[in-house]
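Excluded from the complex is one protein chain; the other protein chains are retained at their positions.
Every chain is named by a letter (A, B and C) in the order it is written, and numbering of its residues begins at 1.
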Amino acid sequence: MNKIFLLIALLYACSSFAQKPRARDIGIPFDGTTGKFNAITDVKGVEVGYSTIISGTGKNIRGKGPVRTGVTAILPRGRNNNPVYANWYSLNGNGEMTGTTWVTESGFLEGPVMITNTNSVGVVRDAVLKWFVKTGWYKEDFWYTYPVVAETYDGFLNDIYGFHVKEMNAYEALDSAKAGFIKEGNVGGGTGMMCLGFKGGSGSSSRVVKIKDSTYTLGVFVQANFGRKRNLVIAGVPVGVALIDTLNNEFKAPPSYQPGDGSIIVVVATDAPVLPHQLKRIVQRVSLGIGQVGGQGTNGSGDIFIAFSTANPTAFQRSNFTKVDVLPNDEINPLFEATIQATEEAIINAMVAAEAMEGINGNKSYALPHQLVIDLLKKYNRIK
Amino acid sequence: MNKIFLLIALLYACSSFAQKPRARDIGIPFDGTTGKFNAITDVKGVEVGYSTIISGTGKNIRGKGPVRTGVTAILPRGRNNNPVYANWYSLNGNGEMTGTTWVTESGFLEGPVMITNTNSVGVVRDAVLKWFVKTGWYKEDFWYTYPVVAETYDGFLNDIYGFHVKEMNAYEALDSAKAGFIKEGNVGGGTGMMCLGFKGGSGSSSRVVKIKDSTYTLGVFVQANFGRKRNLVIAGVPVGVALIDTLNNEFKAPPSYQPGDGSIIVVVATDAPVLPHQLKRIVQRVSLGIGQVGGQGTNGSGDIFIAFSTANPTAFQRSNFTKVDVLPNDEINPLFEATIQATEEAIINAMVAAEAMEGINGNKSYALPHQLVIDLLKKYNRIK
Amino acid sequence: MNKIFLLIALLYACSSFAQKPRARDIGIPFDGTTGKFNAITDVKGVEVGYSTIISGTGKNIRGKGPVRTGVTAILPRGRNNNPVYANWYSLNGNGEMTGTTWVTESGFLEGPVMITNTNSVGVVRDAVLKWFVKTGWYKEDFWYTYPVVAETYDGFLNDIYGFHVKEMNAYEALDSAKAGFIKEGNVGGGTGMMCLGFKGGSGSSSRVVKIKDSTYTLGVFVQANFGRKRNLVIAGVPVGVALIDTLNNEFKAPPSYQPGDGSIIVVVATDAPVLPHQLKRIVQRVSLGIGQVGGQGTNGSGDIFIAFSTANPTAFQRSNFTKVDVLPNDEINPLFEATIQATEEAIINAMVAAEAMEGINGNKSYALPHQLVIDLLKKYNRIK
Partner (left out) sequence: MNKIFLLIALLYACSSFAQKPRARDIGIPFDGTTGKFNAITDVKGVEVGYSTIISGTGKNIRGKGPVRTGVTAILPRGRNNNPVYANWYSLNGNGEMTGTTWVTESGFLEGPVMITNTNSVGVVRDAVLKWFVKTGWYKEDFWYTYPVVAETYDGFLNDIYGFHVKEMNAYEALDSAKAGFIKEGNVGGGTGMMCLGFKGGSGSSSRVVKIKDSTYTLGVFVQANFGRKRNLVIAGVPVGVALIDTLNNEFKAPPSYQPGDGSIIVVVATDAPVLPHQLKRIVQRVSLGIGQVGGQGTNGSGDIFIAFSTANPTAFQRSNFTKVDVLPNDEINPLFEATIQATEEAIINAMVAAEAMEGINGNKSYALPHQLVIDLLKKYNRIK
């Protein structure tokens, strides 16, 4: 098995200098129309930045590594500090997303969404405050805010109890955030993640929908670290069952580990003018997209999602009354469908992009085998 | 005791032809500035109607009575069928308020709020639909809606298992709804209710608040049927403890009855431009108003509240995008305070207005003794 | 098209005297192990009863019909009035399920779950109370309860504004409730329902799971009336897209109707010893099962689910402390998976069983064409 792993690793190492293929590139079919980058950054203003931390190999020495982790930053309006309408939902709350109580209460997300590993939520959380100070994010003399920081667990590949994420990693993710093309797979917070029996990580997708005479974009970003191999479904095809005996992640599962443990954090952005209670509706649909690839929200999974709207740039006011545009409920279905479709594709994108990885103690996570997947989709007549 | 009851009953019977005094009239102090009618109808457009059903005396014969019950209808925009932004909250959910799932989902209340007794929610619910058909409420050829009907339990005074509320009572409440002055005490759904050791029923109050350069009105309507006498507090004075041995309601408490069982339904209306998630914030403050008079949300109590905003008359659209006015969160405190104050006063208004009542099987509920309350407030230096 | 309809109707009319085939009978594959009846009644104690109301043909005369509706009753412990632990969830709250506020608060479901059409929730709700009186359901002298009654909209086939469901229909459903084999398709509350582009209705399925050394059963009952044809997926195969141009339901869609409007009510029963907050977890997974067949929780849909556990028959106590068995969270995954699988199969069972129906004004809903589905599953290599 080791040889296969090295082979695959080598294969990916070579390809990693080039643009990685995405799910559509290798022929996996999806419904709907994507935006230009097929990413959350298709929603104007949204920026994504990463800090990827990879070092060491071999037996884990706590505090030294090997390290396979990182931080992801998603800025709703880039460097513009204007809060966005937001809401959140938990399919299975075995995880953390800080700052949600104020999102629920106020209807606003006041800063970036950060994603990292389970044990680094705190350092990233306070670092966001320090970054606000450093960058003069708030102009007022009196402010306080509750950074939104989420996580998934990378302790099978990463020295997670070594606490390797530092403030500077949060700064790096924030400072490097940009619009346009975004990397996927083993980058940022997604670096050491595993998903549905293969290597997981960061992924994204978008949809463009027409509602009445307007065109809106909805983008999804995932940090995918969930699910059991046997449940993996791609384009309706039971890929996981078919591949159940090949390319299995190799790690010593501790007794208390249950396959399927892991988590998925999902961030949904849209430029459609929806209110906080409508964003609650949208963000609940993420579950249905996760279900499309075989997710079941298992007990050990922290499946927590947040959605925001970049419309209504003047929605947030300290003391002035304001006017906001609102999409009628009866026209919201295209956004529901876009959420489901883009969530499904973002997960598969994360898996397609993620290369095989060896982490602590020789633990290995194999990449989704593109050709075998394509073969299966052909076998099941989903593609020619 | 019977004589005292008759005396009191007589006293009230006489006074009932005249305008009943309200809490402020007899000298009870409250904070804040009321609207013209000190009622929910101070919010422009809001209309209130009652159907009061009182018949028979003596031993209860199921299906014949005595009957002490009724129906209350609150129409957010009168006969205008335009939905209003709304939200709801349950302090203790031992009760029913139908239609709330769609209120949560859509952010809208699409029709009247009806309040009746526990066993008549169904008949009133379907009657609202029939009334919509009768009155041509909906112009469209395809519509469905989920009437909001709430209840409290009047089975100590009323033949509640006789199911005396009929469709026509719901129609009567709806058809008689009007703006302006509204009756309190033993009227409508509140007819047979008891509260904090005395006779309860329907009550209302309002507050006018200034926010920035605008003036807004917030009105509260209660159907008060909750609480233990020993907890009754008026203007900070422990009235219930002081009166613990006098004028106690007389009914054979069944073994499974716990003092404090009962409920309170609260409807909050405002013309301030608040969104559904802000209405959730407002409606949660109702609990604090109930706490001011000694409510504890006991296990047997159905303490369910709904709030709506009559601002933004064009908020609801089938298919057109719209613009809505929004109050900034930082300016919402006056509405919170108004909700607390008006809830407190509405409950005391219900008790001050409610006359003593004899119901089934000679069960009696005594009225709050105005003079004794005033004497206590003087003793505790709350009034001169 | 009319001829095709008659042919199909005839075909089904003939077959309707015999036992109707179920999804597995015609070869549709599902995961997991079913109970004996592959129905919610596999959970010991659970009983299901129907009242089916079908009369008239031709142009609708309000109040006369044609009538295509009914009532379904699900009794958690049959005639045993002992409450069961319960919880509920709304994927999209464009619907009604009464009684849920007390379910949330108390953790208990105190009586049957009733399902009918949108406009008959009230009559059925009060009828349950009357049936409790008639049958001596409560032995105490002081009781009140909040019947759980849910609905979906059958107004395309049924004279829904004729209000044809009467108290006696609720009684019939309750009185006829029984364990064992249950009918599916056009029966009870599901009579006039449509689903994913074909005729829908009542359906059920169950799963048997092994957890540690114990075997548990989880059963699902659906009243399926939701979804757009183009989204219909069976066993991963895009059946709806393939059949998009054939056998389309024929009714004059009013301008305000959006394909996908409709609803699904789901009832989940299990004998596993789970607490109310664990039932919340289970009932949230229903969404994932709906997603498997193409449901998206569209705006017009009332997708409301309730789950209960028949374990711990002494959980409910008026005044005595009690002991209850509890399944650890770490062992709950098989119940999640069972919920997803049984929900998926129950919906397909409803569609497989439902015969074509002609309702008001000649509106027609076509049955899922079994052979065409099988052909598609073969084409996509899902079955041989």
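We take it that contacts are C-beta pairs under 8 Å (C-beta built on N, C-alpha and C of every residue); 3 or more make two chains touch, one makes a residue touch a chain.
These figures come from a predicted structure and were not determined experimentally.
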Given that one chain is not shown, which residue among C:178, C:277 or C:379 touches it?
C:277
Taking the entire complex into account, which one of A:121, A:247 or A:373 touches the absent chain?
A:121
From A:153, A:198 or A:316, residue that would touch the chain that is not displayed
A:153
One chain isn't shown here. Among A:95, A:188 or A:201, which residue touches it?
A:95
Just one of B:26, B:208, B:332 or B:372 touches the chain that is missing; which is it?
B:332
Hidden partner chain, residues of chain A it touches
90, 92-102, 104-106, 118-127, 129-130, 133, 140-144, 146-147, 149, 153, 155, 161, 163, 254-257, 302, 304, 318
Chain C residues touching the chain left out here are 104-108, 212, 214, 273, 275-278, 281, 315-331
What chain B residues would touch the chain not displayed?
91-92, 233, 236-238, 256, 258, 260, 281, 284-285, 287-288, 290-292, 295-300, 329-330, 332-333, 336-337, 340, 379-382
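The rule we apply is simple: only the chains that are shown with their structure count from here on.
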Going by CA means, which chain is nearest the middle of everything shown?
C
Report the inter-centroid distance (CA atoms only) between chain B and chain C in whole Å.
36
Rounded to the nearest whole Å, what is the centre-to-centre distance of chain A and chain B, using the mean of the C-alpha atoms as each centre?
47
Among chain B residues, those touching two or more other chains are 104-106, 318
